[in-house]
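Worksheet for the structure shown next.
Every protein chain of the complex appears in place save one, which is left out.
Moving on to chain A:
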Amino acid sequence: MNVAKVLDAKGLACPMPVVRAKKAMDELESGQVLEVQTTDKGAKNDLPAWAKTSGHTVIDMKEENGVLTFWIQKG
């Protein structure tokens, strides 16, 4: 997977992961992939919901040592 940008949102609480993700996504072109790392448990639902509503696609996610990582492709 080609990751165009990595966003470190670890330690940030709601609503910051989504706010930062939106900012980062604005800098990408359609089809590019953003990697978001967060420790916010709420982000597990928040980021996919945000991605879906904003027309992006969550390609993959993993949870490791309390860090959630999402790969989101810009729509």
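What we mean here is this: a residue touches a chain if its C-beta (ideal position, glycine included) is under 8 Å from a C-beta of that chain, and two chains touch if they have at least 3 such contacts; residues count from 1.
Please note the rule applied: contacts and distances are computed from a predicted model.
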Undisplayed chain, where the name is taken from the UniProt record, one of "Phosphoribosylformylglycinamidine synthase subunit PurS", "DsrE/DsrF/DrsH-like family protein", "Nitrite reductase" or "Sodium ABC transporter ATP-binding protein": "DsrE/DsrF/DrsH-like family protein"
Sites on chain A contacted by the missing partner chain, in the whole complex: 11-16, 18-19, 21-22, 50, 53-55, 75
